[in-house]
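Subset of chains shown; positions unchanged.
As written, the chain order gives the labels A, B and C, with residue 1 at the start of each chain.
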Amino acid sequence: MSSASLSKATREKLRGVSTATICTALFKRGFRNQMIQGAVPLDPDKPTMVGTAFTLRYIPAREDLNPIRVFQDRGHPQRKAVEECPPGAVFVVDSRKDPRAASAGSILVTRLMKRGCAGIVTDGGFRDAAEIAKLDIPSYHQRASAPTNLTLHQAIDINVPIGCGDAPVFPGDIIVGDADGCVVIPAHLADEIADEAIEMTAFEDFVTEQVHAGRSILGLYPATEEKTKTDFAAWRKAKGR
Amino acid sequence: MSSASLSKATREKLRGVSTATICTALFKRGFRNQMIQGAVPLDPDKPTMVGTAFTLRYIPAREDLNPIRVFQDRGHPQRKAVEECPPGAVFVVDSRKDPRAASAGSILVTRLMKRGCAGIVTDGGFRDAAEIAKLDIPSYHQRASAPTNLTLHQAIDINVPIGCGDAPVFPGDIIVGDADGCVVIPAHLADEIADEAIEMTAFEDFVTEQVHAGRSILGLYPATEEKTKTDFAAWRKAKGR
Amino acid sequence: MSSASLSKATREKLRGVSTATICTALFKRGFRNQMIQGAVPLDPDKPTMVGTAFTLRYIPAREDLNPIRVFQDRGHPQRKAVEECPPGAVFVVDSRKDPRAASAGSILVTRLMKRGCAGIVTDGGFRDAAEIAKLDIPSYHQRASAPTNLTLHQAIDINVPIGCGDAPVFPGDIIVGDADGCVVIPAHLADEIADEAIEMTAFEDFVTEQVHAGRSILGLYPATEEKTKTDFAAWRKAKGR
């Protein structure tokens, strides 16, 4: 699935909802395992990341195959993947949850940013983490890690199904990331999840306002009282949502 | 033990001391295991949290008992607990140290704030973490986690003794939290620990000042030299502490 | 090896390069294991830390040997080590990767700062972490930890070879720390690693500039195209590097 398959409208909707809300929408459909566990934002203040998954898979590095000179090969999968990741896509790296060596560094992330990619996620760690945090592209990892990827990781496959942070990621799936982390929306569900999440978000905003105003959550959240439904309808009208 | 049992004076004293100092006072009495391990503040700049423990216990979620509709039950333990947690209490959640699904989200934490609770702690994770960090109530967790609690956790008991981050927490124990994390003071020791910690804090402030002034720690910290004691007495008089 | 053995020039060079670059220079020489895994900066905005390693080794605390009064012994290894750590050195603590009790607190770290030490690193945790973060000395740990070190750690040896975060640290090795963490440079390699890292950093700065300007990484990083080498030579001349 190319990144073109994520419609502009759905991308826009997903930018306005939280990963928490998306997780609940997925949970309602039987998906319990779509959160990329343990990946945190390098800069939690970035806007919400949305894009289609473009993947890179690492296996454990074998010493004879991973001297520093392998990077001189223009076809080296890590470098090739960075140049092939399409604009609007999120670069997702399966580092087998091992942050002891870097998944990538600031030069490659800068290149992804320049190529118009939507973000980068690894279940390992980035080197030059402070610099990456300042770039104008959202990034997620487990923790900073200075050693070059060759120390422990060998890039082996581009854009195949991977596991990332114990979640399944298929190329073309939709990745959404905010301060809580990253969630993987199966590609065929993107539109309906986006629509439902928009609705849920409106309701949660309403509830939050009510709770701030002193209302109990019982009967309000979820809306088991009739009054809640009436109040929400009035609130939507007033707010134009 | 109701939160009323924590006297206003003791609460005030505990607000002025650190969890590190309290840990040492507990250690002197043989308590080595009262720190809630692994729970970090969502906003490390919040003032010190002090309150009596009000607990919620989760067990692993069984799929048939935890569809999304269970929240429609006004008696659902998670929701009920939020409405019952008394003003001045800290809401402490036993999530079995599993942050892969949320212990709670911003709406519930907002409600606790509105109800006058003193804070919230889980050994799992919160969803909407960025929003919770900004609320005017201290909160502690292991890491952010977007999936709804039903994904992995089933709320089962309200206000029973629990384990939280490998520490024993009995309802009514005193929870104190600062940037280092949260410590559990057995209820019957609250007053004497508070008194001792106030004394220790004065001494540590004196020592810090001396060290900044260039003095060696030998003989000073701990106060094995007579001069240290005299100096400290003078300092207290000067500072009115 | 005393801290005097780190020349002023090499210290200066290492302040201007990243741990990521140093790791790569070490990797080229067959060192895959010199990163102190899991130790993060308390304040990631501090300047790069450089100094010779002065070590403290903990073993698990035995209860009868570690009552609070042991600190009254002026010869207690933890206190003694703080007073002996030479100016310009980094105090490196082997806490067996156990952050459940503190490796040190703000008073000792303040004293190290006053004595002119270059920094402090533990693979455990510090108490008074918020205060330590604000001190004018770089510090690295796994996470904050309020309980006194006596709870779990007994200081046993000063300035012997240790493991810290799974890396070997010999007294006199050079410790460099930035936002990505801390790397251990074997003492005899400090000068050549510093020289090589300076060169690599110039090239990486050039590459970063080019990538920001829109150039592909293929042929550029690493420099497999002749044009890259010519451009870099021109860039160096222009920049005076």
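Quick note on the criterion: contacts are C-beta pairs under 8 Å (C-beta built on N, C-alpha and C of every residue); 3 or more make two chains touch, one makes a residue touch a chain.
Quick caveat, the model's predicted, so the values are computed rather than measured.
**Student:** Just want to confirm the stoichiometry: 3 copies shown, so how many copies does the whole thing hold?
**Tutor:** If we count all chains in the complex, we get 6 identical copies.
The definition used in the following text is that only the chains that are shown with their structure count from here on.
**Student:** Considering only chains that satisfy the touch condition with subunit B, which of them also satisfy it with subunit C?
**Tutor:** Neighbours common to subunit B and subunit C are A.
**Student:** How many angstrom between the C-alpha centroids of subunit C and subunit A?
**Tutor:** So the centre of subunit A lies 31 Å away from the centre of subunit C.
**Student:** Which positions in subunit C touch two or more other chains at once?
**Tutor:** As it turns out, subunit C has no residue touching two or more other chains.
**Student:** List the residues on subunit B that touch subunit C in their complex, please.
**Tutor:** 18-20, 22-24, 27-28, 32, 35, 37-38, 40, 44, 166, 178-181, 183, 204, 207-208, 211-212, 214, 216-219, 221-222, 224
**Student:** Considering the complex alone, what residue numbers of subunit C touch subunit B?
**Tutor:** 68, 71-72, 74, 79, 82-83, 100, 102, 105-108, 110-111, 114, 127-130, 143-148, 150-152
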